[in-house]
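Every protein chain but one is kept in place in this view of the complex.
A and B label the chains in the order they appear, each numbered from 1.
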Amino acid sequence: MTAITAADAPTQAPAAPRRSRRAREISGQAGWAVLGWVVGIAFFLPILWMVITAFKPESAAETWPPQFTFSPTLSQFRLVWDGMGPFIEHSAIATVGSTILVLVLALPAAYALSIRPVGKWRDSLFFFISTKMLPVVAAIGPLYVIALKAHLLDSLWLLIILYAAMNLPLAIWMIRSFMLEVPTEMLEAARLDGAGRFREITEVIMPVVSPGLVSTALICVIFAWNELFLALNLTVTNASTMPMFLISSVPQEGLYIAHLSAAATVASVPVIIVGWIAQRSLVRGLSMGAIK
Amino acid sequence: MAVLEDVTSPPAAGLRPRGVSRRDRWQRRLPLLPALVYTIVVTQVPFLVTLWYSFQSYFWNEPGGAHWTGVSNYKEVFTDPNFRSALWRSVTMTAIAVIVAMALGIALAVLLDKKFMGRGVVRTLIITPFLVMPAAAALIWAGPMLDPQFGLLNWLLEPFGVNHVAWLTTHAYGSVIVVMIWQWTPFMTLIVLAGLQGQAQDTLEAAKVDGANAWATFRELTLPHLRPYIELGILLGSIYLVTAFDQVRLMTNGGPGTETTTLPFYLYQKVNYAFDIGGAAAAGVVTVVLTIIVASFALRMFARVFQFEEAG
Partner (left out) sequence: MAGVRYVGASRLYAKGAKPAVDMLDLDIKDGEFMVLVGPSGSGKTTALRMLAGLEPLDGGRIEIAGRDVSDVQPKDRDIAMVFQNYALYPSKTVAENMGFALKMQRVPKPERDRRVHEAARILDLDETLLDRKPKALSGGQRQRVAMGRAIVREPKVFLMDEPLSNLDAKLRVQTRSQIAELQRRLGVTTVYVTHDQVEAMTMGHRVAVLSGGRLQQCASPRELYDNPVNQFVAGFIGSPAMNLQTAPLTEGGARLAGAVVPLAPAVRVAADRDRLTEIVLGIRPEQMHLTDAGPSDTVPALGGSAPAAASVGASAGADPGSAVLLGDVVLVEELGADALLHVRLTDGGGSVVARAEGRKPPAPGQRVAFRVQSADVLAFNPATGARLAG
């Protein structure tokens, strides 16, 4: 893909009309626009197709050639709606619960690693990151046994605990990076004004950091909601989440594509919307706070 | 940007009264403790238990529970060709997916850095694959997209001579990698884009005045500037992708045969089909050791990334 813009073409013609420069600018922009939109739609296409298929009756979903015009129906969604009750409830509880737990643990930890740091803050940070590097897949067998013995198997508490552990390093790094942006002068001024530890937190730090907390929470929600591996191995019915619901929409026999698409759409839409809202913080979350 | 107080440097002699220092140190540690203790308990305890079980022979479907068996599980792991091939497959699939996703990510980031109409919308479209539930993505690709009979891809590629290809049978390896790339390119794009947007404008202008055309500017200035971002993206992408499970389980179930069996899937099979807790534990321990070796390289790189974060 050539990165040379149209504006690079050298001109020697004296006093070329202003119009040609505008024209070159516009055509250059148009070129990028076309490329951009083509790429954007190409990436979005499978999702678009998923949503379209969700509105099809099964008969129209498994056809050749694939149908683009059909009479849309909400019957798939109705089926999904009927079936997903407990699953979506479990997902919501596990997601919100684990996110709250994460924030409660991560906020003070981030504080202790940025504004009023402990002696070995570098080591602590690396420890947290290293837990993310250890594959949870490795311990899944023993985890199952532990959960069983602790009577936590197939329970939402188990998911809350594990998801919180999964997201904690991320949250600590993210919130820490937000706290680092509190201007030292503000903290010093507050200290001079006689603010104690508590006031320092509520009146100086929280206002600056709040938007960051929201985006951290949203990132944690995304990862917790989408998680499959732990849910698959450690839950059965009492705590099964939306990813499990999706798997169950694939029956052994019979037509299922439209139904699956509807289930996939319903399962994915909440997080997609959350992600669109938290777009700006996505980078910070994904890079664990290394990039602003 | 707030400056971290450097508590690690020794205080000037005689300036800090001892009593305050100790109390101060514990006051600082207190907020960190809940998260620290929680993480240690929830992550290290399972690992220790895994270590324990790796020395046991423990089959879920056999009566009698676990009994000591020394290193026989490990012997099995090292001699099991399936383990080696699963390991190899994890490494290669991750490497290919990460490299291609990063290459695409750089290209897309350059695209998104240019101003054009609807740029924000295009960006939103591009990041959506990352947000889609991986399970949903896997199932949608497996069904409506790649199915030999009615899949959209076959229909799109028909004018190019493609005829009802059964992607998940004949090209399983590639298909799984494609889905991984599709889901992770947005991640790479966003990281590289952050790097691009952090480039100083006047440096680029100076290059213009110095006679560099767009390609020379990219090669000589932009790429070196992007290096830490690219490294970070590859590092994090590898960490996330090497444990990817959803795509394999839901698209190919490790098949056909063991063509797409990666390490996570291998472990999953050992637990759920072989009911071999001991064997899975041993394999898990080996995986963790290998990960630690790789991760220590990774952490060193992260330290460098960490440095550039402090430099602002």
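A few comments on the model shown:
In this text, a residue touches a chain if its C-beta (ideal position, glycine included) is under 8 Å from a C-beta of that chain, and two chains touch if they have at least 3 such contacts.
Remember, it's a predicted structure, so these values are computed and weren't measured experimentally.
The chain not shown here is touched by just one of B:A200, B:A274 or B:V289, and that residue is B:A200.
Along chain B, the points of touch with the absent chain fall at residues 200, 202-203, 205-213, 216, 220-221, 224-225, 227.
Keep this in mind: only the chains that are shown with their structure count from here on.
In the complex of the two chains, the chain B residues touching chain A come out as 1-5, 7-8, 25, 28-32, 34-36, 38-39, 42-43, 45-47, 49-50, 52-53, 58, 107-108, 110-112, 114-119, 121-137, 139-141, 143-145, 147, 149-152, 155, 182, 185-187, 190-191, 193-195, 213-215, 218, 229, 232-233, 236, 239, 242-243, 245-246, 249-250, 263-264, 267-268, 270-272, 276-277, 280-281, 283-285, 287-288, 291-292, 295, 298-299, 302-303, 305-306, 309. Listed in rising order, the residues of chain A touching chain B in the complex are 1, 3-5, 8, 29-30, 32-33, 35-37, 39-41, 43-47, 49-50, 53, 61-66, 104-106, 108-109, 111-122, 124-146, 161-162, 164-165, 168-169, 172, 177, 179-184, 187, 222, 225-226, 228-229, 232-233, 242-243, 246-247, 249-250, 256-257, 260-261, 263-264, 267-268, 271-272, 274-276, 279, 282-283, 286-292.
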